[in-house]
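For this view, one protein chain was removed and the others were kept in their places.
Coming up: chain A.
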Amino acid sequence: MEKDFVKGKVNDGLRGDDSPEYFEDSPLGFYICDPRGSIIYYNRAAAELWGRKPVPASEVWSGAWKLFYPDGTPMAVEDSPMAAHFRTGNEGKHSEVLIERPDGTFKMLLVFCRPQFSKDKQHTNSHFTLVDITEQQRDHVKQATLSAIVASSDDAIISKDLNGIITSWNQGAERIFGYSEAEAIGQPITMLIPEDRLGEEKEIIANIKSGKRIKHIDTIRLDKNGREIPISVTVSPVKNAFGKIVGASKVARDISDRLQIVEKQAMLSAIVESSDDAIVSKNLEGIIMSWNRGAEQLFGYTEAEIVGKSITTLIPEERLKEENIILDRIRSGKKVDHFETVRCHKSGREFPVSITVSPIRDAKGRVIGASKVARDISVQVESQEAMEKYISNLETLNTVGKSISENLDVQGILQRVTDATTKLTGAAFGAFFYNTTDENGDSFKLFTLSGAPREAMEQLGMPRHTEMFIPTFVNKKVVRIDDIRKFSGHGNNAPYNGMPTGHFEVVSYLAVPVVAKSGAVIGGLLYGHPEPDVFTAEAELMVVNIAAQAAVSLDNSRLFEQVKSFSDKKDEFIALASHELKTPLTTIKGYLQVLTKKDNDPMSKLFIDKSLYQVEKLNALIEDLLNMSRIEAGRLDFNLEIFDMRELLGEILETFSYSATTHEVVNNLGSEPVFVKGDKQRIEQAVLNLLINAIKYSPSADKVYLSLEVVGKNVTVRVKDEGMGLTREQKEQLFTRFYRAENTKGISGLGLGLYLTKQIIERHKGVIQVSSEYGKGSEFYFTLPMRRKKMKKEKAV
């Protein structure tokens, strides 16, 4: 039998009750396997399901090309439910099997297995029925997907019947309205509707009944807590299989967020509108699209005037390039931050602004325009400029202060002060008037001028004691006038009755007195400018400060000039006094000399000699005084000649030894002549001074030393004593005028000798120095440049 099945035609081998003809046209797939699993029959439907026609008796358990478990994992045919059924012999078992067909499509099949038994209960063949459940499977997935969508939706998805009773309730509904599914189902939908909106529901139901869909109504619903929730609702009719409307599905979306955005936008618009900054938007062509109140105020155009016009309306011609640069940046999505530039007001006035430009993008992120915030920075710019000016003013003040405190020359101080303050105040011109009156009356003498030629001012006469000037020059008041034409004191004075023709045009006026410590007005600083409102309070303050400094300096300068004139008078006096002193001295000396020629007794002769000695001393003192004042006045004259220093020192020694009887002068003058160029008499005076000092300050010694030495191109003369020596302080002050060492009581002198000696040596381009050990003696030495011997010829000339 089995053999027949294998070999036979499809319809062969079936037993009577199997009647293959009966299966042949069945819509269900049907096939038969023998006990070994070989397919011995299959019908047309089975072949369609498999998508192929297996060769009978050559395949076992299934005619499918490939087998899978329902979850998609491959299934070996031995493990298939068909094979398993045969092994276990279970009846009526059905299993889901996924097959792949040769064309690549899949079918989900439900396989029913029915084992056949012989009369002796031996398992014979097995019958298999295949049901195609692919479609059902797909619907199931669809359903599941839909459910998942409904469940996971953020929107509330609710269905209700025509009586308004809730029939389904998703998680979104639960989240928005707060009721759980169990709480909501079976309840009337009206529980969600505020009382005053119940009418809406009737209208919705009416629409639904007539098959209409209601789209996006924005309304209010209540949540479980009675809180009002803004929602957007879409309601669609639900029809049954017969197309009859049985209810409605409702999708509600919480639009609180959306409303917040709207509110936010409203708020933003309010901010934009109320901003003092100009906020302007423009498209990529630079056409103005919006214009706030701030922009209206800043630029002067109304919204109506400017929207639709090019942004270049606001840009000064020379800055038009800026707009291209800005637009290029904006097009590439970049921002322009705090760009400081200049823009035009409707009136044409230009003013500094700081602008920030940001790209505007559409929902897709494309740049479609730019928003521009502009702020008037005139104040900042002004304050920055003011700051810079202030710093520069401080610098000027500093240099002026320095220069006027260092300077003792009146004209110099006043010129500096006038120049600097004219610059500081921004005046067109400034002048300092010295507070003096001339013989004719009340005029001030022009002293310095800045910003205008002196001649121009001098031609015009001096400021007089008019009402304009009294406050400054008499009452010591600062006068600052923004517009002199409005000042009542101006222009009422003869002879000009106003500004003299050709006078500097003065509209802004500033006058600051310069007051001395004594309280006297030294003068006044006057400034003028042809424009009104030029002089500021700061400028005034600065001038006042400088005037105060200048006053101090002028005081000092006056003192200096006084001292200088005293000094000049002193020199005159000394010159006169010395002349007057020498005149009687000449007579005394003359008669004493006449007396020496007479035959005198020894005592008279001694007395006459002593008197003559004192006359010489007196004469030397007068000479020292004279020389000192000459040196100070820079009028010490020199008769330069080239002479032999050795010879001069020899001469000095000869006469000196004669008059100095207390000390021996030990000398070492060498054997060669030493030539120097100088005033022989002055050098003699210098050497004598040193020798006299050496003797004077070594009263207990009996020797002084004089030496001459040549070192390189210089000659040095040394005078050494073994006297009291000098302290360090004494050495330092030794050469100053009128200096006399403290321990020299009982030793006469004016303190001029070393001072004059130093002056004489230095005027010969020489150096004088001292080395001394206190208590052991001092050595004074001076060095002069030496001349070559051949220069001796000059002396002859």
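Following the convention adopted for this analysis, a contact is a pair of C-beta atoms (placed from the backbone, for glycine too) under 8 Å apart; a residue touches a chain by one contact, two chains touch by 3 or more; residues count from 1.
Definition applied: contacts and distances are computed from a predicted model.
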| item | value |
| --- | --- |
| Record-based protein name (UniProt) of the chain missing from this complex, from "(2Fe-2S)-binding protein", "Response regulator receiver domain-containing protein", "Copper oxidase" or "Carbohydrate ABC transporter membrane protein 1, CUT1 family" | "Response regulator receiver domain-containing protein" |
| Residue of A:D132, A:D482 or A:E623 in touch with the missing chain, whole complex considered | A:E623 |
| Given A:V131, A:I185, A:A575 or A:L688, the one touching the chain that is not displayed | A:A575 |
| Sole residue of A:T586, A:N668 or A:T736 that reaches the chain not shown, by the stated touch rule | A:T586 |
| Footprint left on chain A by the chain that the document does not show | 575, 578-579, 582-591, 593-594, 615, 619, 623, 626, 630, 635, 637, 639 |
